[in-house]
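Below is one structure, written out as structure tokens, with a few remarks after it.
Only a single protein chain was left out; the remaining protein chains are all shown in position.
Chain IDs A and B follow the sequence of writing; residue 1 opens each chain.
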Amino acid sequence: MKRELAQDIGLREGIKRIDRGKIKKAIDLLFTKKAETRLKLYTSTCIHCGLCAEACHFYMSHKDPSYMPIAKVQNTIWKLLKEGANVNNQDLALIAQIAYTECNLCRRCSMYCPFGIDIAYQMAMVRRFCHLIGVTPQYIQDTAHSHAATMNQMWVKEDEWIDSVQWQEEEAREELPYLRIPLEKYEADVFYSVIGPEPKFRSQLIYQAAVIMNVAGVNWTMPATPGWDNSDMAMYVGDYELMGRLKKIHFETALRLKCKKIVMGECGHAFRSVYDTGTRWLGWKEPPLPIIHAVQFYYELFKAGKIKVGKTYPKKVTFHDPCNIVRGRGLQEMARTVVKAFCPDFVEMHPNREHNYCCSAGGGVINCGPPYKKTRVKGNKVKAEQLKRTEAEVVIAPCHNCHGGLEDIIHHYGLNMEIKFLGDIIYECMDKSTHPEE
Amino acid sequence: MFYSIYTFLVEEAFFYVFSFFCIAIIFRLAYFTLHSLQNDPIVLKFFNLKYALRSLINWTIPFKARNMRLNPITFFVSYLFHICIILVPIFYSGHIFILEEYIDLPFEPPMLPDILSDVLTFLALVSGIFLLLRRIIYPPARYVSSSKDFGLLLLVLIPFLTGFLAVRGIGGDFLLFLHVLSAELLLLILPFTRIMHMFLGLFSRSYTGSEFGAIRHAKDW
Partner (left out) sequence: MVEKKDWDWEIESRVIVELLDCPLRYIWREEPKVSPDGEKIAFIINEGENKFSVCQNKTHWEEAYDKVWSLKYGPDGRLSVLALTDEGRWTVVTEQVPWENSFDFAWELQFSTDGSQIGVAIQNEQQYGMAVNDVLWPTLYPNANHFTLSPKGNHSAAVVQTQNLSQGDIFKYQEGVFSVAIDGQTWDTKLVNIWTPIFDHQGKHICAQCRTSLYTYTIVVDGKVWDKEFSSVWRPAFNPATRSCMAPVRIGKKWGLAQDGEIILTPRFYQMWNFIFSPLGDSWAAIVATDLGKWTVCINGSTWKTHFETLVYDITFSPDGQRIAAAGKNKDKWFVLVDDQVWNESFDMVFEPVFSPDSKHLAVKVEKNGAYTYAIDGKVLPHSFDQLWMPVFSPDSKKILLRGITENQYLRAVIPVEG
């Protein structure tokens, strides 16, 4: 394995401050004495066959075995099992680098290993280890810090959140004079939550969501308090205690407003955290309120005739299946129903649905920031080729991370494609004449 | 002398070895189950029989899983290998005759025709060698293979090789002796090696199948 240690003070400073006792404790806790059964099971079951290699876009792009799923386990967990607390600092930093930036926790490899060995779970355990010993990439750590301090991912201050929602409401009124974004509306059917970057960088998405909600006549609300952000980089940094804290405030905000269900914007990782990972950590076997991803929500509105096609989308489109809502929730057909209704010129990319390749930004990788941009873009040549083969002009990706990831890939490989959210298409093409006028 | 050791190995030793083998496997499986109760309750809580079976079935149907279609030769050979190494030791007529000498079986045990046993043993060897070569030639497999992996595979092949030759009268009693010895050795260490994947693999597949099916509403093949 040839890897340069990235210019990342999180890792470089992290190993300087390292405490050997902590390493030993963390290894005992996660990999040996107190290890979870799954970890032991996977370690004992894996037959070192390498059949998972072709599952991973990193391997498929580099054709370098050190990027295949099991190699990542070999170079992290097995190394720690072998060397214990004596593992050297440089290796520790590389272990972190592998776990945080060379695996998107996309779980594609679970579908390729004959035994269904979950590499993503194991990489998440390595991240947990790195969190416990304090060797984490700077950018994603900063995001986790923001989560802890503000309960959102982007250091958005409480007034900034309210202000940007009110501002989007005002903007959208230019288009639909009766449009409202009801803040703090009790007993609404839908509690709509978004991720931190929306108010910060992509506030037009709040605008569009508001237009869709208003046209469809949905009884909805957004909170004016922390708890509005459903995202969760704590989960990806390995800080599960913080993850639980974030999920608790998110759920309790919806419960405080006595809403019937939570609808989440087009984000994959947040969905994984809210409906599954974080919920489970808190002791719920199922979420306390129904959790509906935007894709499913749009599908349901469409099926109920609440959003109608006003005009069809003129360009040739393809659809990228975000891991966390397709391999993570089976929303592939719902998404296609809506996409096909609006976009007559639709082509599949191959492989697709559960077998689609990850965007290489997910799993917190893009959140590790610029030092790793090259890793994830170069590590996803296979995605670029897959996109290119479709000859589509537009790729629809209903996930924030996918957007970031695909954008970089499209740019780097010189593909001439636009990226859209499903909401972008619906907003653009839906029949808005049904907007109620009082 | 060979002969007395041979009879010892075939008679008493085999009984102990085989019992040990069974108990060790049960023990290992029980360990994982109990361990999960204690340390990883999620596994049993989220276990879902329907989806576990769905996953197991779909991975048993030849070439159903996408990865099987991507790697048809490897999967075909692996299937073959597994079928051979399971069928022959159990249903080879010679083994059953020996067994019948010591135990009164209340039923007519099914047996493989000798010619089939021969063919299967041969196939086991060929496919085993293929897997060995694959480990050397296919970079991902080579990358993750350790000397243990090669050693284990060889260890599995030895009883088949010795058996195959012995049946042909090659190597005389010594080979027969070697055959029994290597087979028993294999039974002894098997529960503590990767070969446990034959059992543990069912566990991990079932769990992954449960999560994919019940929670994630997705296929896992």
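In this text, a residue touches a chain if its C-beta (ideal position, glycine included) is under 8 Å from a C-beta of that chain, and two chains touch if they have at least 3 such contacts.
What you are looking at is a predicted structure, and each value in this text was computed from that prediction instead of being measured.
Here is the thing to keep in mind: the chain we left out touches A, B in the whole complex. Residue-wise, the contact with the chain that is not shown comes from A:185, picked out of A:40, A:72 or A:185. Screening A:89, A:225 or A:434 against the full complex identifies A:225 as the residue touching the chain left out. Which of A:20, A:82, A:260 or A:411 touches the hidden chain is settled by the complete complex: it is A:260. Not every partner is drawn; the one left out touches chain B at residues 41-42, 45. Residues of chain A in contact with the chain left out of this view: 9-10, 13, 131-132, 134, 138-139, 141-142, 145, 148-151, 155, 157-159, 162-163, 166, 170, 177-178, 180, 182-187, 224-226, 239, 241, 244-245, 248, 255, 258, 260, 280, 282-286, 288-290, 438.
We take it that only the chains that are shown with their structure count from here on.
Centres computed as Cα averages put chain A at a distance of 40 Å from chain B.
Per the touch definition, chain B reaches chain A in the complex via residues 32, 35-36, 39-40, 42-43, 45, 55, 59, 65-67, 70-71, 74, 138-146, 149, 194, 196-197, 200-201, 203-205, 207-209, 212, 215-221. Contact residues on chain A toward chain B in their complex (touch as defined above): 34-38, 40-42, 44-51, 53-55, 59, 63, 65-66, 68, 70-71, 74, 110-112, 114-118, 276, 280, 285, 326-331, 351, 354-355.
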